[in-house]
Structure formats: C-alpha cells, structure tokens
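See below for the structure under consideration.
One protein chain is absent from this view; the other protein chains keep their places.
Take a look at subunit A:
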C-alpha cells in the first residue's frame, strides 16, 4: 500500500468509529425535525461515513477513502459546533434575551464560516461518491486455483430480460438471432404480443410498470441463475465479458452496475447501455416495490421520471447504489453508442492511437447500432480473428447450441 493510503487507513482506524458515532448522534439531534426524505438521505450519508462497513467492492481507490474521511471530519466539526451553538443559545437565554440572541447569533455565524472552511487545506469536496466497479485483473484471476476458476465459469450465469415491443420488431428479431443466444436464459418481455416472435406478454403500456412486472417475473423464474441483465433490443451485449466483470463478485451482495450517470444528487445506471443486477439487489428491489410511498408503481405524480431514474431511487432506499462498470484500466465497459460512432468520434480527435482512444477490448455493451451492424458485430466478436494470436483465458465458455452465426 502506498504511504498515503496507510496514513488514511490509520486515521480511519483510530478516529473512524468514534467519529461515525458522534456524527450520527449529532445529525439525529439537529435534524430530527427535518422532512422525512431529507432525513433518509442524511441517514444514507451516515451509512456512507462508515467506510469500513462498505463492501470492499465500493472502495476502489485512495480517493474514495479520503473522501469518506473528509466528509466524516468536516461534518462532525460543523455539527459539533452547531450543537454547541444551540446549547449556548439556550444558556444565554437564561440571563437576558437580547444578550442571548447576540451571543447565539455570533456563534452560529462562526459555525457557518467554519462550515466553508476546508480541512487539511484541501479544496472543498463535493459529496460525489462515484462508485467504480472494475473487472478483475489477470493477476487476480491467476491467483485462484484452476479448479476454482472452472467452477466459476459454470457458476456465473446470467438471466437476460429484454424489454421489447412490436414497434421495434426488427431489433427484437436481431437480438433474438444474435447476442441473446449467449445468455444462460433470455426472456423477452413485451407490452403486446407479436405473432412472429415469442415473448412474455405483460399487457402493460406504462414503461415503469412493465419493467416492475418483468423484474418480478425474472426473479420468480430465475431458477439458480444469480445475475440479471436488463436491456432493450437496441443494445448489443457480450455476455461473456459481463460474466468476466462479475466473476469474483458475490451475487448475494447487492450490485447495480452499468454506465453510471448523475442527475443532480441521483446516481443511476443508464438503461440504454444495459443494467446489471445481482440476485440480492433484485430481491431488495422487489421488496421495496411493495412500498407505495417510496417506490410507487404508477410513477411520481408531479413529474414523470424515466424508468432508469425511478429504478435508481427505489434501489437507493434499499441501500443499493449505481456502480460504473470499467475494465482494469478504467475504461467504461457499458457504451451508450455503437462501436462505429465511438470510432468516428475518436478519429475526429486525431489521436495517435484511434482504437486506444475509443473502446475497451472487453467491452460489454454497445447501443444505437442498426440491425445489420449488430450482425457484423456478432461476426466480429465471435468469429473474426487473426490466426496465431491465442489467449490463455482463465475461464472457458462454450458456443450455444443451435446457433450458426457464432
């Protein structure tokens, strides 16, 4: 570990537990009367303070750890002073009203000034805890014994829930003929049935309600599959690379992975580039579906949020947060654009290496491609290759039965 990480780890060990407790208590005191949702989001912040309690997958770098501690110290400082301010005010009131007001006011002024003061001379850190979930490195995998690796190949199994409608029939057919064959189970969920293609007809026009029903159905029919991939047929997914990403992650822990975006305070996974849920995340989600206040079925009345955001809000209530799926070099694995579009963009910037500036070798999803381009990608991923370049992968996945284009 680098020296700086050691220092942070040491500080956290010594001060961490005490600070966490103090911070929590202070927050409860001062903000007890606040609006319920605000309190809840604060209690979520509380949870975030307890960095040790976060699953290791959520702490991916020094930066995350430092932010954790910074927030702890800063908030405690402010909150501690705020408490003092309040209690002093109460004391002053005992002697004379005016004096008390002035004294209290002065202290609260001091507190707000200190609130803007950053600790340790570092710039004021925005409460932005962006979670990165990285694929295992070659070294990590090689450390596992071979028998364990083969076992993992068989154990990591994915249930694909593909949300279709007759309006996108050609994409639906393309997904069925291409990438979905590599899911351990692929189920198409439609709003109304189409004669040509088989699907579970949810008879639901509202997108959010449709997604909820699909997820319930997926959970009930998953068998022993523990990972869930939700996508539209306009997305192309390489399921083997998805399996690689989650290979050493426990599906009995909550995982909610994809291309993570931020909207105000809400961090959510973009639907168009595919959403990955572990079994535990799905279980928690289905449980909170029953809470009409937190996670209403007919959408939030005042403004209609997209399904991806509603999903993120519901999951957040259960303590599950969006994570950005990345390769070992930090390149995003879930793409909201097609390979062609990303290459063109890279080319336009005229970099020394167009492909290096574009996309990961282990990309999981691309979106926005035409059906023909998806057929080309199918050929490009599962067949086209240069003779004599062999990989010694730690896992092995067999081609699916009854398929001729892979």
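Following the convention adopted for this analysis, a contact is a pair of C-beta atoms (placed from the backbone, for glycine too) under 8 Å apart; a residue touches a chain by one contact, two chains touch by 3 or more; residues count from 1.
Here, contacts and distances are computed from a predicted model.
Trainee: Missing chain's UniProt protein name, "Auxin-responsive protein", "GPI-anchor transamidase", "Glycoprotein-N-acetylgalactosamine 3-beta-galactosyltransferase 1" or "COMM domain-containing protein 6"?
Mentor: "Glycoprotein-N-acetylgalactosamine 3-beta-galactosyltransferase 1"
Trainee: Have a look at A:138, A:167, A:205 or A:304 and name the one touching the chain we're not showing.
Mentor: Of all options in A:138, A:167, A:205 or A:304, contact with the hidden chain holds for A:138.
Trainee: Specify the residue from the set A:148, A:205, A:304 or A:385 that touches the hidden chain.
Mentor: Reading the full complex, the residue touching the unseen chain is A:385.
Trainee: Pick out the residues on subunit A that sit against the missing chain.
Mentor: 138, 153, 182, 238-241, 243-244, 339-340, 343-344, 346-347, 353-356, 358-359, 361-363, 372-373, 375-399, 404-406
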